[in-house]
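Moving on to subunit A:
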Amino acid sequence: PIKYGGTLRFIGGGGWAQFPDSMNPLLPEGGFSPVVAEIYEVLFYVNPLNGNITDLLGTSYEWKNNNLELDINTREGVKWSDGTPFTARDVAFTFNYIKKYPALDQLAVWSSTSGLESVEANGDNIVVFKFSKPNTPLFYYLSNIPIIPEHIWSTIKNPVTFKNENPVGTGPFLFKSSSPQNNVILAVKNPDYWRKGRPYVDKLEIRAVKSNTTSLLMLLRHDADWGDCTPADPKKLWVDKDPELNKMWWPVNNANILYLNTQKTPFDIPEFRKAVALAIDKESLVEKAYHGSCGGVAHPTGIIPSQQNEWLDPLLKDVNLRYSPQKAQELLTSIGFKKNSRGELMDSDGKVLPTYKILVGAGWTDYITMAQIISKNLENLGIKTVIDQEAGSTYMSSIMSGTYDMAICWWAGEGPSPYYYYYQGFYPPFSGSKIGETSLSDYARYTNPIITAALETFSKTSDIHLQKQAIYAIERIIVEDTPLVFLTNRTHFGCFSEAYLVGWPSDSNPYCAAEVIDSPGGAMITVNVHLK
Partner candidate 1 sequence: MKTLLKVKDFNAGYVLTSQRIHAVKNVTFKLDNGEFLGIAGESGCGKSTLALGIAGLLNPPGEVFSGEVEFDGKNLLKMKNDSLRKLRWKEFSIVFQSSMNVLNPVIKIKSQMFDAIQYHTNMPSNHLEERAKELLELVNVSPKYLEAYPHQLSGGMKQRVVIAMALSLNPKLIIMDEPTTALDVVVQRNILQEIDKLRKKFGFSIIFITHDLSLLVEISDTIAIMYAGQIVEKAPSTKLYAKPLHPYSYGLMHSFPPLVGKRQRLHGIAGHPPDLTEDIEGCPFFERCTKRINGVCDKAKPSFIEIEPGHIVACHLYDEEGESSAK
Partner candidate 2 sequence: MQSDYKVENILNVKGLKKEFKIGSFTNVRTVHAVNGVDLGIGQKEVLGLVGESGSGKTTIARLIAKLYDPTDGKIFLNGKEIPHKMNRKALLNYRKDVQMVFQDPFSSLNPLHKVGYTLSRPLKVHKIVNGNNNIKEKIEELLEECGLTPAKDFTNKYPHELSGGQMQRVGIARALAVNPKLILADEPTSMLDVSIRLDIMNLMLDLKEKNGLSYLFITHDLAGAHYMSDRIAIMYAGFLVEIGSSDDVINKPMHPYTQLLKKATPKPESGLEPEKLDITGEVPDLTKLLPGCQFAPRCPFAKQRCSEEPPKMLQIDENRFVRCFLYKH
Partner candidate 3 sequence: MKYVLKRITFFIVTAWVALTINFILPRMMPGNPAQAMIAKFHGRLNPQAIHALKIAFGIDVQKNLLLQYIDYIKRILTGDFGISLSFFPSPVNQILSYAIPWTLGLVGVSTVIAFSIGTLLGIRTAWRRESTSSGIIIPIFLFLNSMPYFWFALLISYLFAFKLKWFPLVGAYSLNIPKGFNLARIASILYHAILPACTIIITATGGWLLTMRNNMISVLSDDYVAFAQAKGLPDKVIEYKYAARNAILPSFTGFAMALGFVISGALLTEIVFSYPGIGYILYQSVLNLDYPLMQAIFLFIMIAVLTANFIADLFYALLDPRVRTGAE
């Protein structure tokens, strides 16, 4: 029998400067109070690790008419927290609302390339999405939009700056209070939540502190049950301190990538890029920068481990770019790059390569450590580098405007299949055509007609075989052309304490990807944990 009651105490570290006090769920991630994810629900929770779907406000979906129409059945018997019944019209309203206010369309479901044409309710329980061209992967984004009540939002004048101080949602929790001074938000269980018997805990206490160390200390003191903190060495600093109670689950959801600016020579030479990839001792990155806790070395295709079974071309399974300075050297020689007497690398014209900057975020110790090691590795090839640390936003600016030489960053996209990563990473509309122009997510500024075609094929179909072939095609190009240098895997950072509560996600029970509390995945945790 599951015990009811108790409080779930979440603690966030450094990243949360100060909780936004807006509870507008349509604002971008980080733009609203984290409790919003527990108040507003989405249609389906799609587990990005494996694509498993949990029905929330949607109960089923179906692609029709050559994938030009998507019908979603919505849940019956759900009530908004003010007592008004929830219907499919609310869903349709939500989508049309963000169409009307593009600033709220944070997942770009209405972007010109998405093909989405209209959203309409068909009766109380069916929503119909119509497309001008097939775009099956959009389902993932559509299912991730929080649904808002029409009867409240239809009267809001300026929804972009609307702070929604009395949120009305369908979610498992109700907002209670927030204390900006202490950076604490309190929520209580929604007694009328449609999922009978859930949530188990009575209260939510969401807190942010100003440094990672402090959040770790809070966890260690059992002043918090769940933390999104990144201890340098989570095993030693967290789990080993009390293996009985201290649990961590860091599922891989992304990869760390060394972006080479392919609009600059010599990074436009595939052999050169591959040589760089071969010259980097990725094992050592895993060890030194992450103490082995980042999920290991990334696959050369960039596909995260949980998706490899399904999506990795079996022929590419054993491909790797294992550390081999010698092979790297040979590759360079093959394109006419030689070392001079002082050990500096010269290009095919005999010009010594300049010193390149490796861009990392200022203060990001894992990236700085990786950069240090990469810098040493590249020195062996005769490539001189310096580490350029820029403050978060400046760093992002440099990456997006393509002014960098090399940069360590992550995949811009994420989702339940490699498509989402590749789509954001290589789809031409997300690329900048020349240096200085903003590249939304193709940070390497690499496009390839074959990849583009494959992506389009993928989105046109709902046939998994076709989709697989498309992905395989992309994988082969990546392995061949090395547009990105994959370093290590990248994870979510869930630290869970079983001092009071159990039911956390884990390898054996991966009901979500250990996301943070301000996302639908995080909300999954809040309805699953319960007292010991």
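As a selection rule, all candidates are chains of the complex that A comes from, given by their letters.
Operating definition for what follows: contacts are C-beta pairs under 8 Å (C-beta built on N, C-alpha and C of every residue); 3 or more make two chains touch, one makes a residue touch a chain; residues count from 1.
Computed from a prediction, not measured in an experiment: that's the story for all the values here.
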item	value
Among 1, 2 or 3, touch partner of subunit A in the complex	3
Candidate 3 contact footprint on subunit A (complex, rising order)	17-18, 20-22, 24, 27-31, 101-108, 110-114, 141, 160-163, 179-184, 186, 205, 207, 209-211, 214, 217-218, 220-221, 223, 391-394, 396-398, 400-401, 412-414, 424, 430, 438, 440-441
